[in-house]
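A single protein chain has been omitted from the complex, and every remaining protein chain is retained in its original position.
Lettered A and B in written order, each chain numbered from 1.
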Amino acid sequence: MIEGIQLEFFLVLGTLVFFIGIYGFLTRKNLITMLMSAELILNAVNINFVAFNKYLYPENLEGQFFALFIIAIAATEVAVAVSIIISLYRKIKSIDVEKVNELKY
Amino acid sequence: MENFGYIVIVPFILLISFILIGLAGGRFKPSLSGIAGTFSVFVTTVISYITAFSYFSGAGLVNGVYQKIIPYNTEWLRFTDKLVINMGILLDPISVMMLVVISTVSLMVHIYSLGYMKGDSGYSRYFSFLSLFTFSMIGLVISTNIFETYIFWELVGVSSYLLIGHYYQKPSAVAASKKAFVVTRFADLGFLIGILILSNITGTFDYSILTDPNGPAIAQGSTIAFMGLSVMTWALILVFMGCAGKSAMFPLHIWLPDAMEGPTPVSALIHAATMVVAGVYLVARLFPLYALSAPAALHFIGYVGAFTSLFAAIIACTQTDIKRVLAFSTISQIGLMMLALGVSDYGGEKGLGYMSSMFHLFNHAMFKALLFLCAGSVIHAVHSNEMNGMGGLRKFMPVTHITFLVACLAIAGIPPFSGFFSKDEILVAAFEKDFVLFIVSMIIAGLTAFYMFRLYFSIFWNKNNEYKDSPHESPSSMAVPLMFLAFASLITGFIPFSKLVTADGAGFETHIHWGIAVPAVVIALAGILTAMALYKKESGLPQRITASLGSLYRLIYKKFYIDEIYLFITKKIIFNGISAPVAWFDRKVVDNTMNGIAAVTNFISVKIKSFQSGQLQQYAYVMVSGMIIIILFALYLWNK
Partner (left out) sequence: MDILILLILVPVLTVLAISISRTKEQIRMSAAVGMGIQLVQATYLVFAYLAERKNGNVDDMLFVRSWEWFKSFNIQFSIGVDGISVSLIALTAIVIFTGVLTSWKVDNLSKEFFISLIVLTTGVFGFFISLDLFSMFLFFELAVIPMYLLIGIWGSGPKEYAAMKLTLMLMGASAVLLLGILGLYVNSAAAPGGLMTFNIIDISRLNIPMEVQRIFFPLLFVGFGVLGALFPFHTWSPDGHSSAPTAVSMLHAGVLMKMGGYGCLRVAMYLMPGAANEMGWIFIVLTSISVVYGAFGAIVQKDLKYINAYSSVSHCGLVLFAILMSDKISANGAVLQMISHGLMTALFFALIGMIYERTHTRDIRFMGGLMKVIPFLGVAYMIAGLASLGLPGLSGFVAEMNVFVGAFQHSDTFHRIATIVVCSSIVITAVYILRVVATLLLGPIKNNDFNLIKDAVWFERATVIILIFAIAGIGMAPLWLSDFISRSLDPIILKLSMIK
């Protein structure tokens, strides 16, 4: 328990970060920025996991584990995503998401 | 009772001859096929004569009544325990008589064809089909049940089709063969439905049960009425429809004149002597059923026969193709046989019509085959069918001339030729039963004599035509059958038919009824004299008469436009009116419905495919909004 700080603060923070991430993901045209927004979403989830774990089930560690998992996966995701973006850039000389519409009907 | 089992050889030898000649014919010398075919028919003839002799000389007779003998019967197809198609042999007076007729005429035609068809490219094929025909025709007459008859009925139909179309590279022959088959097939539809109804009422196909005068089939009759007539009557009228098709009764007669496209010996065998009388034969075969349980149907047959006979005789007076004159004469004579059956009753002397019909059938087979064979020999000599191109042939072809004259006298009913005797019996039978029909048959007798002698005088007398290569008498293989048949036409009238072939098997005495015979002969002589006056010497008189008749003559010459009506029905109604719309409907409506279903699917997918825009953020929008909706919905449910 951290004195004076309630669970709700964390949740509000998580929600804010999550929606900032969603907003960024939906509005930014730059693939790198979109990737960063996706990271924000993931981190928002991390905050929630850790906070819930700490406040509701302090005797268990699953929340922490999940947060670690997500961090690890986010790292690999960044690696993969960035390599995709680089190869895309090589191909179309742009990292604008609207230009990448090869995968349509 | 004698065992007639040896008759089994007859169909088999003919079938084997058909298959052997058909398969191997092309590989050997053509004349070999001719000889093989003729030999098999010769064996058939010998066996038929032996059968007829032993049957009529007493082997078939029990207590003065000729019995139905079934020497052989084997199951061919079983529907139920009672409805069974057997393949068997039934001997009774009419089938034995028909055996003799078919084998005699067939043998004569075979011998004749050896000469007539010489050099034809389809020589083997021709003899193979002749064997097939003889096989089927014999099978038809010795059938033990109505379904067996139907089977052979179809087979004679197809052999007739094949033989009419013998000159298959000639479009008119192809068309004629097709017409013959389709018209008779249409009639057979009636026959088939008739058989189905009949078998349903009586529960059997078997003639021995169907035609047993004391049997269940007749006793039971049929009480259910349909449109005023009993179901039995309907069934028998439908069966008669089949007979009318085969026997060229109005209005199903149209195929027979066209069938003359076939080789002339074929016309003699099939379209004069044997197959076309199958209808008469079948009515005679079912006669007890007709006479005892459906007299209305029998009346109907009598009137159809009379009308057809008169109708065909009138047309025959105007035709110029000699084979067509003979064809219409055949139709007319068969009509007369039907008329005779129609005025007959069952049993004893009341069955005079029946007996006279069979008698006439027998005589007619001989003299009509003779007429056709003579016509063939004339055509062979002058290479034309047209009467106008002939004349004066008596000097070139004495044998043909004399035999033709004999046949004409026989058909005209001049004593002592055979036609006189049978026609007299028919007239007597008609006189006793129905005066209208009697008058009609008298008129027919006069017309027959007229058109036959019109033919005779135009061919053998009249002007002396110039022929490119002078006509010559036919080779002996063709002349011998002519002489044999002429001899037969001379003597068959003296056969005591009424003792042998009667409706109930019991013989009775007949004698010439001079009160009717004399006027009939006088009328016939009048017809002959008219023909002689008009056609013996070349004169303009016939032309003037036809001119004065004007459009009436044209109407008759065009055969009352019946062919045109049929053509209209088939071409305009069936072809353009039903089939073409059906095909159109199938392509446009049914098919397009299926294509339409596919097109709708396609359309929908085209419409919704823009969802898949490739825009990542669009997908994300949809996903997020979907998620939000789901969450809101879940919250709503939670709070409820």
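FYI, a residue touches a chain if its C-beta (ideal position, glycine included) is under 8 Å from a C-beta of that chain, and two chains touch if they have at least 3 such contacts.
Bear in mind that the values here come from a model prediction, so they are computed numbers and not experimental data.
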When the whole complex is taken into account, which chains on show are touched by the absent chain? B
Tell me which of B:Lys68, B:Lys118 or B:Lys178 is the one touching the absent chain. B:Lys178
Have a look at B:Ile9, B:Leu567, B:Ala598 or B:Ala634 and name the one touching the chain we're not showing. B:Ala598
Given that one chain is not shown, which residue among B:Ile9, B:Val46, B:Val62 or B:Leu196 touches it? B:Leu196
From the listed residues B:Ile439, B:Val522 or B:Val582, report the one that touches the chain absent from this view. B:Val582
Mind pulling the subunit B residues that touch the left-out chain? 26, 75-80, 83, 85, 147, 150-152, 154-155, 158, 161, 165, 168-171, 174-175, 178, 181-182, 185-186, 188-189, 192-193, 196-197, 199-200, 574-575, 578-580, 582-583, 586, 590-591, 593-595, 598
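Definition applied: only the chains that are shown with their structure count from here on.
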Would you pull the subunit B residues touching subunit A in the complex into a rising list? 609-610, 612-617, 620-621, 624
Mind listing the subunit A positions that touch subunit B in their complex? 22, 25-27, 34, 97-98, 100-105
